[in-house]
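The structure follows.
Here the complex is missing a single protein chain, while all its other protein chains stay put.
Coming up: subunit A.
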Amino acid sequence: MASVKVPEQKIILCGEYGVGKSSLFRRYATNTFVTATDRKSTLGLDHYEKVYLTGDKNVKLQLWDTGGMERVASITSSYYKFAEGAILVFALDNPDSFNILSQHLLDIVTYAENAKIFLCGNKYDLKSQIQVTDADMENFCEQCHNLISGIYKTSCKTGAGVEEMFADIARQLCDSNRSRKELETMNKDSFKVTPPEGEPEDSCLC
C-alpha cells in the first residue's frame, strides 16, 4: 500500500430550523481557510471535510449541512444514511428546540443506526437568555439510556467551543472505530488455527 488511507466519517447535523446548524457548518468550514488561494466562500457548500489528528491516527470528518431537510421527513432518511456521527443541535435560549430533540433522536436511531450521537447546545454567547440548564441536558442523556456520547456548548457567534467539539467527536469516532476493528480482528483470529505468515496487520486501525 503506497499511502495510508484516511478513513472518512460522515457527520450530520440534526435539530430544528433556526438553532444554528448552518452556522456550525460554516464555522467548521471557514475556520480551515488558511492560504489566500484556498480562500473561498462557503457559498453553496453542503459538505465539508477536515482531517483531524487524534493520537497517532488521522481521521477525516465529513460534515453535512441540512439546509431545509428538517421539514420533510421521508427525505431526511436519505440524508441520514451512512452517517457515522450525528450532532443533535438546539439553541440554549430556546427550550422548544431542546424538548423536540427526542424526535430527531428517533430519526437518527432509525435511519443511521450505527451513528454515534452527540448533543450540542448552541448560542452559548446569549448568557443571560439561556433557559436550558446543564441539568436538563444531563437528564435528557439519562432518559436516552446514555445513547449520547458527548455534550457540548458552542457559540457560532464567537466560535467558542466549536473546534473543541469537532476535535472531541473526531477522537471519539476514531476510538470507537479502533475498538470495532480490534473486535473484528479478534473474531477473525478466533477461527484461525495458525496465525497468518508474516503478514503485517494493517497499520491503520481506525
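The criterion applied here is as follows: contacts are C-beta pairs under 8 Å (C-beta built on N, C-alpha and C of every residue); 3 or more make two chains touch, one makes a residue touch a chain; residues count from 1.
Everything below uses one rule, namely that contacts and distances are computed from a predicted model.
J.: According to its UniProt entry, is the unseen chain "NMDA receptor-regulated protein 1-domain-containing protein", "DH domain-containing protein", "Phosphatidylinositol glycan anchor biosynthesis class T" or "Large ribosomal subunit protein eL14"?
T.: Per the UniProt record, that chain is "DH domain-containing protein".
J.: Which of A:53, A:72 or A:106 sits in contact with the chain that's absent?
T.: Looking across A:53, A:72 or A:106, the contact with the absent chain belongs to A:72.
J.: So which of A:28, A:48, A:98 or A:152 would be touching the chain we can't see?
T.: A:48
J.: What residue numbers in subunit A mark contact with the hidden partner chain?
T.: So the residues of subunit A touching the missing chain come out as 8, 17-23, 26, 41-49, 62, 64, 67-69, 71-75, 77-79, 81-82, 91, 122-123, 156-157.
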